[in-house]
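Shown here is a partial selection of chains from the complex, left in place.
Labels run A, B and C following the written order; every chain starts at residue 1.
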Amino acid sequence: MAKIVTMGEIMLRLSTPGYQRFIQADSFDVNYGGGEANVAVSLANFGHSTYFVSKVPENPIGESAVTALRKYNVNCDFIARGGERLGIYYLEPGASMRASNVVYDRAHSSMAEAKEEDFDFDTVFEGADWFHLSGITPAISDGAAYLTELALKAAKEKGVTISMDFNYRKKLWSYEKANKVMTNLMQYVDVCIGSKEDAKYILGLTPVTTEKTGIEAEDYIYRDIFQQMMDRFGLKCIASTLRESYSASDNSWSACIYDGKEFYHSRKYEMRIVDRVGGGDSFAAGLICGLIEGKDIRESLEFAVAASALKHTIPGDVNLVTRREVENLMGGDASGRVQR
Amino acid sequence: MAKIVTMGEIMLRLSTPGYQRFIQADSFDVNYGGGEANVAVSLANFGHSTYFVSKVPENPIGESAVTALRKYNVNCDFIARGGERLGIYYLEPGASMRASNVVYDRAHSSMAEAKEEDFDFDTVFEGADWFHLSGITPAISDGAAYLTELALKAAKEKGVTISMDFNYRKKLWSYEKANKVMTNLMQYVDVCIGSKEDAKYILGLTPVTTEKTGIEAEDYIYRDIFQQMMDRFGLKCIASTLRESYSASDNSWSACIYDGKEFYHSRKYEMRIVDRVGGGDSFAAGLICGLIEGKDIRESLEFAVAASALKHTIPGDVNLVTRREVENLMGGDASGRVQR
Amino acid sequence: MAKIVTMGEIMLRLSTPGYQRFIQADSFDVNYGGGEANVAVSLANFGHSTYFVSKVPENPIGESAVTALRKYNVNCDFIARGGERLGIYYLEPGASMRASNVVYDRAHSSMAEAKEEDFDFDTVFEGADWFHLSGITPAISDGAAYLTELALKAAKEKGVTISMDFNYRKKLWSYEKANKVMTNLMQYVDVCIGSKEDAKYILGLTPVTTEKTGIEAEDYIYRDIFQQMMDRFGLKCIASTLRESYSASDNSWSACIYDGKEFYHSRKYEMRIVDRVGGGDSFAAGLICGLIEGKDIRESLEFAVAASALKHTIPGDVNLVTRREVENLMGGDASGRVQR
């Protein structure tokens, strides 16, 4: 059981039930989540000692967010209280050719306006094995970007392995700013998760062009862009998920990984989607879980892909699957047959 | 922003939640809708000044129906009050090979028993650009058929463009009666929406036979039957949707149009169905929207097909999509990817 | 209208709504069902005079179970009262590659601990035409196994036709015990429903091996295993459903039957699953319905397959379809088109 730290914003998610549009809804389903919080729940679920670092307002909405994490066994001792509000995102789940619609209302959140004195990173990273964060945290405010670097530095000094999931959000910051901030932060990163688009927009790298098509093309491009990232940032490994979005209801899902030596593309799953939010986060958690337990990159990747494929069948942001369920799926049984 | 008038019955729809059968239901979902009312909401949604002409009982159920339209910006000034009851239809949404089940309880409705004095058509059509109705309105009662002709005459005198969506309902009237009434009303119609079955049963035309199959056969037959309709009724254009019903859960959706010169078949969408009621009405609204704004028939048709494909992903009778969402889908993105 | 008797346990089913995991649920959907009870409801629905023999606790939960059957016209005069509790099964419906999860809590139920004096089998089978049970009833306890044989003997003496649906549940008993008990009970059975796995584990037969694949292989194996069963147990006919489980959301569904002379494989349906529990029971009911009404094995099988395909579109354990709906589907219309 490793000690894993994640840091980021936890938000209130308000989603419409039954494929309703916002304008039809008389009630919203309530969930609490956010990129790094979702990773934390997944890792706690897989049995690791997981800590979430954040700040929430000192009111019942803030407490509800904390409770939602503690319920799933995430250690909340490093969540500060104070500030103005809990960030919100409104979600209208899509269906068929109608995409899910997300409306962010996260400005001025307690985490976006958190200060250095809210966190004691020395204590946070004491004895930690892994620190994970995503490109969303530095994007939410200049203060959060500053805090992110402080945390990364503190973790680095303690010899903690660091993973970064790019998660570029164009509604949060411009390419230029993302590029500047993230390129700097890359110096601390050991394991990186990011798509070719992330590499292009965040890191300013140029993906190779090819006449190949389909998966073959994807592999060709990813080998190249991962190599570029390796060359430039000296990472342990890089991974990306690959989603084919046939529609809002049906996707395929696989992933690829590169460690400087081997490039590996996982099994591909065909998915009927119940809730796709948090799919990428559950992949990051699965990958960390594999790597921290000493699995090789192939096995880690397959674990991550299977775990995150299952996430798409679960309502809410967080991935509530057991290790055994993931392993069963990896073992080949995607038939959905009942055991009784 | 054009002034568009529709006229028809608005009903209370009572549907079972969660694919329940009627016999299982402890609650019914409540929606208000009806062919022309659905068209009105769509057109109001696209920004046009839309009026609905109807009659509802002077009780809270009638008021609720009016409110449901006003909510979506339909002008309700020409909805009369009085009569006995609001028509009802019970809906049991289907799934897979089980078809949706509709039970009508619409006899004796306020609209079916409305009188000439309930409406002042001169005022209604003052300054109007377009008048739309469907074959359901004249079908609900002799009185409604009479009122329909009165309205058509009044509109015609004011130079209003008139569209008619056949919508043959065999539970409401016989072929003979439909044929007699509708053939007469065709003299007022400029734009017509109807399937080859409508043409056969309502207009008494004989679709050509062919050894072709699939879409090729459909196009062959529609070219011919549309030409017959053109020859006989001198229309501006005729359109029909084409639904392939693989099951109650999955359909394909496209449409064709003919203006006497060009026959055009739209792009085809594969749909996972959330709610198929009102699909045809949203197509009519999309087509009117395109034509009234001066788009050519191709663009009008593609707008109408995209709009109505999206309708199938929205619960309830009415199509709550924005113009931008329709244009995005027309622009090619049916992938259902989230923007964030 | 034949008199049909079924005997078994009725349980409270607690299932999570909206694809939630157990850990997420704030409410459970309540249904009452069980193998033979589900068969009884189907047969009552098709118009037969159907009796259910069981025992429930003398408390409101037991009464609710009885009420759930009576609602659908099953005669409950032979349901005894007493004992400790109503058995429960918790159900987490699956989606996509996530299988449904069933947690049984049925030990110590009133039916598992029922005694000989709870039932007067002479009265029960007076004038009965058919007695159906499944391999679940003898599996729930030694007492229930004993009662099962008592019932079978009594039925046999009255000349009642007897059908048995194997329904092997490895969570309830071992192969050895199942084999011993069931092999003995087979002496009473006329019509048998069971898969090749049931034949192997319950009856100890060895399915033939083949290099064929797909349906061809299935047919080859079933012909052989059915012949083995015929040879050994002298049955009137044997049938099995054939489910291809692409995922928890999508299955194909067909069935085969053998009467010693003809082996017949039914039409195959592609299903989007709303609720797969009770699919096999609704097949058994359909088959009994066909055979008891004197249909030949082909027609009986097609009726059974169509009926049970429809079951998969209905929430809950029981199959709430009309005879006409089944016949429409058999007649070829699986398009799910609305009639209106």
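Following the convention adopted for this analysis, a contact is a pair of C-beta atoms (placed from the backbone, for glycine too) under 8 Å apart; a residue touches a chain by one contact, two chains touch by 3 or more.
Keep in mind that what you see is a predicted model, and the values were worked out from it rather than measured.
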Task: Given 3 placed chains, full-complex copy number - done: 6
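The criterion applied here is as follows: only the chains that are shown with their structure count from here on.
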TODO: Find the geometric centre of each of subunit A and subunit B from their Cα atoms only, then give the gap between the two centres in Å, rounded to an integer.
DONE: 45
Task: Multi-partner residues of subunit B (each touching 2 or more other chains) - done: none
Task: Touching residues on subunit C, where the partner in the complex is subunit B - done: 17, 269-274, 309-310, 312-316, 320-321, 325, 329, 333-340
Task: Of subunit C, residues touching subunit A in the complex - done: 18-21, 23-24, 94-102, 104, 169-171, 245-250, 276
